[in-house]
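The structure that follows is given in the form of structure tokens.
Note that one protein chain is taken out, while the other chains of the complex remain in position.
The chains carry the letters A and B, assigned in the order they are written, with residues numbered from 1 in each.
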Amino acid sequence: MTQPGVYWLQQILNALQLGSIYALIALGYSMVYGILTMINFAHGDVFMVGAFICFLAATLLKLPFVLTLLITMTASAGLGVLIERLAYKPLRNAPRVSAIITALGVGLFLENLTLAFYPYPQHVPPLLHNVTWQLGGVALSSLQLIVISLSLTLMLVLDYVVRRTPVGVAMRAISWDKTSVPLMGVPVNLIISITFAIGAGLAGAAGTMYSLAYPVIDPYMGIMVGWKAFIAAVVGGIGTIRGAVIGAFILGGVEIMVVALLPSTYRDLVVFSLLLTLIVIRPHGILGSPRVQKV
Amino acid sequence: MKPATLNPNPMPAGSPHLEVRDLRVHYDGIHALHGVSFQVPRGQIVTLIGANGAGKTSILRALSGLTPYTGSILFEGRDLQRVPAHRIVGLGMAHVPEGRAIFGNLTVQENLRLATWQRRDREAIESDFERVLTTFPRLRERLRQPAGTLSGGEQQMLAVGRALMSRASLLLLDEPSMGMSPRLVQELFAIIQDINRTGTTILLVEQNANQALRIASRAYVLETGRITLSGTGPELLGDPRVKEAYLGTAATGKGANRNPPP
Partner (left out) sequence: MRVALKKHWQRALDARWLVPCLLVGGLVLTFAIAHFGLLNNYVQLVLIYVGINIILATSLNLVNGYMGEFSLAHAGFMAVGAYSSALLSMKVLPVAAHPALFHLAVLAGGLVTALLGLLVALPSFKVRGDYLAIVTLAFLMIVKSALENIDAIGGPRGISGIPRLTTLPWVFCWTVALLWLIRNFVYSCYGRGVLAIREDEIASDLMSVDTRRVKVLAFMLSAFCAGIAGALFAHLLQFISPRVFDVVKTTEILIMVYLGGIASIGGSILGAALYTLLLELLRPSTVAGLLSWLPAVVFDPLNDYFIRHLGVLRMIIMPLALVLVMLFWPRGILGLREFRGFIPRRDRRAHGAARLKGTDTHDAADSHSTRET
């Protein structure tokens, strides 16, 4: 294998790692949007809180990785449900913007609350022993493989849940027409809470993966990552699970490519220009389609 | 057909399956219902007829807990005021909403299965599934198809089939004939009668007064939120006021689309 080939293989691995973290976050945006047509702007901050929960579990409780991941996902899911119940549910019949602004407020609250405890960036201790294998010049790090494979597993599980289980069918039914779902005997509020729990749990998982891959975390890290994941979800086709994943991997790929080819400060410029172009060309995303209006 | 096990506390034979007393509904200060009272006896077909905006849909929405109301709704003697919407179908009252409210993004099968959310009796669900597919053979051919790709008539069949999947003892049907061809309407009304023969009580809300009154044992006429006439189906079919307002002179069933004179 030639040198450039090896180099690009390496970059593809990096892109997959970054893309899978974006995907885990984008899924939460997409699911909540699909079911409530609400942009949950606090979602990026749930990811950030997830990273900090992971940090706490690893430093204070000194738990092994699997337990840390489980605790982080559970606690983040709980946080997601709490936010939904306290801040969003009372506004379900209010103008949609009110819920969006509330979400922004909740996000700011989470950021500043975390900032009050951790004013400085924190270093997450290595959760896993990292092994690097040299394969034909490509450095395969076990961390990278774990991040990618765990994320992919979670996505497959989610895809299964949404496509095959009654809860998933109920979620899709709500996304089509919330008003007649109770007539099926389906408790809408419970399904919405489950949706938030899953989305936030995945964000927690993303926080853990992020801490594994890029172990410096700070209270504002959720803003940029969150907004980017959100745009990725839109580019893929918001409200569709597969669209969110595709959008996130495109985003991860583009970011890694830009950094590899251009000065790294150009990253956001190129990424956002590209995303903007994609949205203007295909306003409903790569997999989305305009819903036929029922007259 | 209706197994007694489904109604652990069967009401005495004489008491109505559903009783509505002084039902009032208003949206944003506009009164949609001004004190409606009626009864649906067990095992019968009762129809509510009336023009657009008379409040028919409001009644059904209140019955299934989708709209807040005052007054009382007694289902098998139980007051539904505090029962959340999603529990009502579990009690045995299924609502087929107006305008084929099927979930277009779900497959036919998923639509049917969704309605069994409150049920835990796996085997009975399977037999009901078979029964629905036997009643509506067209659905069997399209089980894995997204419901949105079905024709209008098929969607209505799916909506009715879905309600059957909940094994309700009382079926609320909101304008099932809307937008269907006369031949399909015939077919559908025959199916409704079949369902009724198996022991399911039916509350049928219709603009198509002619058809509805033919199969109903009891009927109520609703005008601007009030019940103005009631009687047996044949009585109302022969009533001059009903003839003029809802049946039209041609009495072909088409007249149902006309608004009654004020």
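To be clear about the criterion, a residue touches a chain if its C-beta (ideal position, glycine included) is under 8 Å from a C-beta of that chain, and two chains touch if they have at least 3 such contacts.
Predicted model only: the values in this text are computed from it and were never measured.
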Option from B:105, B:145 or B:224 whose C-beta touches the chain left out: B:105
From A:46, A:73, A:106 or A:256, residue that would touch the chain that is not displayed: A:106
Contact residue for the chain not shown (choose from A:66, A:97 or A:190): A:97
Hidden partner interface residues of chain A, rising order: 31, 33-35, 37, 39, 87, 90-91, 94-98, 100-102, 104-109, 112-113, 115-116, 162, 171-172, 175-176, 223, 227, 230-231, 234, 237-241, 263, 265-269, 272-273, 275-276, 279-280, 283-284, 288-291
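Here is the rule we use: only the chains that are shown with their structure count from here on.
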Computed distance of Cα centres, chain B from chain A, in Å: 43
Partner chain A, residues of chain B touching it in the complex: 64-66, 84-87, 89-90, 94-95, 97, 99, 101, 103-106, 110, 113-119, 162, 166
Residues on chain A engaged by chain B in the complex (per definition of touch): 166, 169-170, 172-173, 175-177, 179-188, 294
